[in-house]
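Excluded from the complex is one protein chain; the other protein chains are retained at their positions.
And now, chain A:
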Amino acid sequence: MEVGMLPISASKRGKLLAAGYTTLHSISRASPSHLATDIGVSEDEACEILKYASQTSSMDPSIESSNASTLHGGQTAWTMLNEEKFATRITTSCGDIDNILGGGITCKEVTELGGVPGIGKTQIGIQLAVNVQIPPEYGGLGGKAIYIDTEGSFMVERVLQIAEACIEDMSEYSHHFHNNVQDCEVKLHPNSILENIFYFRVCSYTEQIALVNYLDKFIEEHKDVKIIILDSVTFHFRQDFDDMALRTRLLSEMALKLMKLARKFCLAVVLLNQVTTKYIEGSYQLTLALGDSWSHSCTNRIVLFWNGDERHAYIDKSPSLKSASAVYSVTTRGIRNSNSSCKRIKMV
């Protein structure tokens, strides 16, 4: 019944049904005072019910207002096309991965990265937390990062290494492209890069859910956050969870909230996932953890795996990107394109 869609308490819904209001149409035709006497609530509450009824009866109330004259809250595909074309992207510092992603990790979307232990998920997470801070003069977003650590794998020494390498790369870039020596001075210091990474250490799934709820308020106060990295989304949901159905519900709600954050504040959400083995078609295969329902929750899904001696990134699921794989490597300077000769890169 349509009345069931209203975000009001169960007892009010019960009263509406008892008084004979089964459809939203019938509610919206009534006047507030009439409704109030019919179901025995105050006039203010009746007004609220009417407001919900008129909102819900139109299609999809979304946050963006649009120039769609027929449906409230909808957007035409044409406006979305323009938005998508100019959507900002965050580079991963590996040209090949950026190419298959169409330029980098897209803002306003939730991207999931999964792989076996040691493949480089945390490394990519840290690289993105540094790269989001690249100033606009160098093609970046100049934003801040939120790093949510559920496993304790965030090692500050490594962040410093990657930050220093990023600054060195930027000054090399400006050496090539700018003649004025003064322009070459990169005003970023590794410490200021570290300062712009907001770090949360989450110790249980309750804290994880609470944090995702709280992020809305946090980002309102820190509007320059442009990426949220959750490393890893799996860990607390894999230990002591007896009720799998509850786990699925909580995870989908969390994914929806993150999606909402991504769209509302135009930032990128990157979730790192672990792997598990599954018995499919007669043999054990690797698959990303958290189950089948979770695999629908994210917009993009990238699987990181070993192929022989090389690390590959494969786009497993994406509404707009082609299934392709790219080779990358993890060096002392961070994530980079892979060299075929595989020399150990020394820090300059």
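The rule is simple: contacts are C-beta pairs under 8 Å (C-beta built on N, C-alpha and C of every residue); 3 or more make two chains touch, one makes a residue touch a chain; residues count from 1.
Just so we're on the same page, contacts and distances are computed from a predicted model.
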- request: Given the options "Beta-adaptin-like protein", "Mitochondrial import inner membrane translocase subunit TIM22", "Cell cycle checkpoint control protein RAD9A" or "DNA repair protein RAD51", say which is the protein name UniProt records for the missing chain.
  value: "DNA repair protein RAD51"
Message: Of the residues A:S28, A:S153 or A:S293, I need the one that contacts the missing chain.
response: A:S153
Field: Contact residue for the chain not shown (choose from A:N99, A:S171, A:T277 or A:S320)
entry: A:T277
- line: Out of A:T23, A:T76, A:S171 or A:Q285, the sole contact with the unshown chain comes from A:Q285
Field: chain A, residues in touch with the chain not shown (by the definition above)
entry: 7-12, 48, 116-118, 122-123, 126, 147, 151-161, 191, 194-204, 206-207, 209-214, 216-218, 232, 234-236, 238-240, 246, 249-250, 253, 274-277, 280, 284-287, 303, 305-311, 314, 316, 323, 331-332, 342, 344
